[in-house]
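One protein chain omitted, others in place.
Then we have chain A:
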């Protein structure tokens, strides 16, 4: 049950399911809310030959103290050097000075250690060239923002988690009218008063004020930002119905996230005119099925999250008017089978989440026509084996979660024809080897979760059919080393969790030493000892290793890490 918490509020992941490009900002490189730095190859020198450009860049990084200025270089080269220094965490306030007047366009310094107001002078010297700046989680303060007036062409600015920025700092960005993307996540210093600065940012397409608890009343200042396409004010529990009124004219809005606010059905009525809205996240808002009246006016709506709201069966008939929906999350609501009748007509649905709803076998019959369904979440429902027959015809299903349901072995053969299935969660105590036997035809499976299922060594024979498995969890306690023999050849595995099988020994580690694709491994609560750790040396991709309650100390793992596993970043015990 604990593990389910991790799945909450993963909106970004679900967006990708729908389209992935909803939040496209002016600078096309960023599609997500946090600027991500270019991924660096962690294993240089392996495989691909480094280009001469790369070799020069590394060389400069090594000798960085010998360079006084890069301003004579073409911009794209100094940019490349800058990025390399940031990625390797070699940039300091001293080496930063070499980048003065380099006309850099992108400064991704989000979560970079040591960034403070002293950096702003060099940052602002990029002047009108600077297009995007990420200073998230830095010590930049209100007075540091004064420098930004020199960067009049700035299009994207991220100042998430900057505790020292408040209303007073906002006034310094009010002149940056080229801004298309602005983000101030988790800032408790911003209030309605400071938000007056936003009213001049007329080109803004994307505004992110997630977890800003003081912004109630401030949205009135974005009323005129009619180009706005994405607004994220989730986890702002100060937001009320009155705050919805200024949004009513933002007719270009495509994505609106107001989860965990105080908005009720009445507040939702203000959204009726948002004809381009395709993503609406109301998770945890005190809305009822009555809000569906307003939502049915939203012709473009594709993604709707009503998880943890106050929905009941009463009024759910209005779902039938939302026939365009592709992704619906109704999890953790007090709805039953009689609500599902009204989903019958939602034939465009690709993803349906009914986690912890009062759904049983009879309700699933209403899903048989949802032929486009790819993802179905039935965790913690009353669904049992009899209900699974209604899923047999859903040939496009790629992911089903049946954890903590009452489905038994006998029902699983109803799933055996779902050849598109990639992810299957059967984390339920009553599932055994016999259930697994019924699923051997599902050779496309990449994720199989049998966490609490009672799988024994003989059951692992069936795993041989799942050659494409990338993640596997079997933690029911019934495995011994003999069973791991059937796992050792699943060469696509990147995540393996065999914890709670208290009879596993070092022999297990020896057997899985050929699974070099493993990124995450958990064999906690077993008889693994420090002597067995040497078998893990070939697992060069391992980033996470968990061996709690084994005869292994943190020091043992640390030694292994420094000598053989350079990519290991998380380990337990620690």
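Note that in this section contacts are C-beta pairs under 8 Å (C-beta built on N, C-alpha and C of every residue); 3 or more make two chains touch, one makes a residue touch a chain; residues count from 1.
Going forward, contacts and distances are computed from a predicted model.
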{"item": "Omitted chain, identified by the protein name its UniProt record gives, among \"Ribosome production factor 2 homolog\", \"Small ribosomal subunit protein mS23\", \"Elongin-C\" or \"Transmembrane protein 237\"", "value": "\"Elongin-C\""}
{"item": "Given A:55, A:434, A:531 or A:569, the one touching the chain that is not displayed", "value": "A:55"}
{"item": "For chain A, residues in touch with the removed chain", "value": "45, 49, 51-53, 55-57, 59-60, 63, 66, 70, 72-74, 76-77"}
